[in-house]
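One chain of protein is taken out of this complex; the other chains stay put.
== subunit A ==
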Amino acid sequence: MRKRWLWLICSFLAIYLVNFLIPRLMPGDPFRYTSSVSGDDLDAGYSAEQVEQLRAYYRLDEPLAGQLLDSTARALRGDLGDSIYYKKPVAEVLAERLPWSLGLMAASLAVSLTAGTVFALWAARRRNADRVLYPVCSVLAEVPAFLLGVLLLFLVAARVRWIPLSGGVTPFARHADFGERLSDLLIHALMPLCTMVLAQLPQFFFTARACFLSELEKPYLLAARAKGLREGRIRFHYLLKNSAAALVARIFLSVSTAVGATLLVENVFAYPGIGRVLREAVAYRDFPMIQGVFLISSLLVLVCLFLADRINGDSAGGEG
């Protein structure tokens, strides 16, 4: 157990260091990046004097070691620095966006898990269903989330008037009550959520299917059937229960792919969240913002992997 904690802490420190160094070692400059396409032209680049002033303000004129110490000391106080592009505290930008991304990820994982498990139960029992579900999920698993999003946008959302094309909530709407706001949020989340579910469902289906097929071959199920237990009880009580650890571990293992998919899907549907922030932060070389987004997302993934590892370990220990 101690070893696992040590690994977690070492991994975190390594990630923190890499998160700090990579943006600063990347070519490109937050104050000298001026390329543009028509429409978002830079009106006027900063003068050399202004760049000097800005570097000093954001403490980017200090040596890397000094910046690292300063950044670490501030991070320990909960201060992730100020975004150069958004011109506000990184923590404030993350606090505005994270709930949207986490909500979408959590909801999509929950729906994917449920749907994937139900489909796997069905496939495990009916060979005909398996013949359809297995290849469909195999194909879905290979389609990138952003492509699924674009397809849903143009083939579904653009044709169905009541489905919003973009955003997370109707802009500037004044909702009469919580129910109205809830339904507005749900309807805006529909397409991004469907995209995420389609992208994540296959991995839950395959995990659950493999677990169920493996369990079905075990002798205790033969004994259960011989005792005359009903099929429903066998499926829900034995199959599901004995596969639960693997499925829960799958959830945590899926968080890393869910983070990646969320970043892309948010961009397709103009859905608020950290995906758009990351894109802009990287494009404009907003060092503190890149650092903040990667820190939060890598922390999330690390903790989830740690939990998955524990669940798998406990499960294996239990079996042993």
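Assume a contact is a pair of C-beta atoms (placed from the backbone, for glycine too) under 8 Å apart; a residue touches a chain by one contact, two chains touch by 3 or more; residues count from 1.
We adopt the following convention: contacts and distances are computed from a predicted model.
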Quick one: find the hidden chain's UniProt protein name among "Fe-S cluster assembly ATPase SufC", "Peptide ABC transporter substrate-binding protein", "Alpha/beta hydrolase-fold protein" or "SDR family NAD(P)-dependent oxidoreductase". "Peptide ABC transporter substrate-binding protein"
With the full complex in mind, choose from A:20, A:85 or A:294 the residue touching the hidden chain. A:85
Using the definition of touch stated at the top, determine which of A:153, A:239, A:278 or A:301 touches the missing chain. A:153
Among A:49, A:142, A:177 or A:217, contact with the omitted chain is made only by A:49
Name every residue on subunit A in touch with the hidden partner chain. 26-29, 31-50, 52-53, 57, 82, 85-88, 93, 95-97, 99-104, 106-107, 110-111, 114, 153-154, 158, 161, 165-169, 171-174, 178, 181-182, 185-186, 189, 193, 268-270, 272-273, 276-277, 280, 283-285
